[in-house]
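Below: one structure in structure tokens.
Every protein chain but one is kept in place in this view of the complex.
== chain A ==
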Amino acid sequence: MDAAISVSGLVKSYGRVRALDGLDLRVDTGEIHGFLGPNGAGKTTTLRVLLGMLRADAGQVRLLDGHPWRDAVRLHRRLAYVPGDVVLWEELTGGETIDLLGRLHGRIDEGRRAELVERFALDPGKKVRGYSKGNRQKVALIAALAARVELLVLDEPTSGLDPLMEAEFRRCLARRRDEGATILLSSHILAEVEALCDRVSIIRQGRLVESGTLAELRHFTWTSVTARLERPLDRLEGVHDLEIDGGTLVRFRVDSGQAGRALVRLAEFGLVDVTAQPATLEELFMRHYRQLPEAVAG
């Protein structure tokens, strides 16, 4: 599959702060790609480089079939963006704002726009001054989702949306993907990532630490096992955080790929019941966010 976005060795510094330090990123055409990382990891900076707002200090960046800085106008016709901090013109109404952004873009699907306004329950006749945070966010989202584009770049697009709107947003995004659009989604909401993303990339301190499908990422983690036995057990090798309750109820974590050995041992004690759970996304990301990049890579 060809890449909609490919970045390698990207470096960007703000004065002495090195925000991106040799970042690699690949987003395939037609996928929803989750872009994750702790605060200050460099997600917004990466997106701004991709949009040609910041010039890379070093590294290769390719967006669709062009160079994000040199071909900015041509590429921007084919993409839409929702910034991390949505600030609008206070004196315009929501509808006028969407109109303005649409006219600047030039490829707005009016039908889709009307539908989105309805779905997101936005009152387009109100001045932005009078909108709540969530409603401002909706304005930016509608302006982006109504555009006929092949790439959507979204920086924490659901901040401020209520659960109902969040669900609506997920439906819209899934539909856009089914229509063939590529979506790069920076997010801190793991449930959203889990529900939507085909693949994710995790960055930390300006570098890629992990990239793949969620299943692949889980592959490097563990499974939590709870088992009930007929005969009491006192020891179990090759597992973590072993808890034995009254000898016959055991809980432990086992590294992915190692579960078989443990289960064979348990069978020797008369396995009555077993539940196994893959690591939750939270656990997975905590691990990546906390550890040093080297430790994760190794």
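Operating definition for what follows: contacts are C-beta pairs under 8 Å (C-beta built on N, C-alpha and C of every residue); 3 or more make two chains touch, one makes a residue touch a chain; residues count from 1.
Going forward, contacts and distances are computed from a predicted model.
According to its UniProt record, the chain left out of view corresponds to "ABC-2 type transport system permease protein" among "ABC-2 type transport system permease protein", "L-lactate dehydrogenase complex protein LldE", "Phosphate-selective porin O and P" or "ThiF family adenylyltransferase".
Taking the complete complex into account, A:L101 is the one of A:L101, A:M165 or A:L284 that touches the chain left out.
Touch with the chain that is not drawn comes from one residue among A:A4, A:L88 or A:L233, which is A:L88. Checked against the full complex, the candidates A:A72, A:A174, A:L190 or A:L263 give a single residue touching the omitted chain, namely A:A72. Along chain A, the points of touch with the absent chain fall at residues 15, 48, 51-55, 72-74, 76-77, 80-81, 83, 85-89, 91-92, 100-101, 103-106, 140, 153.
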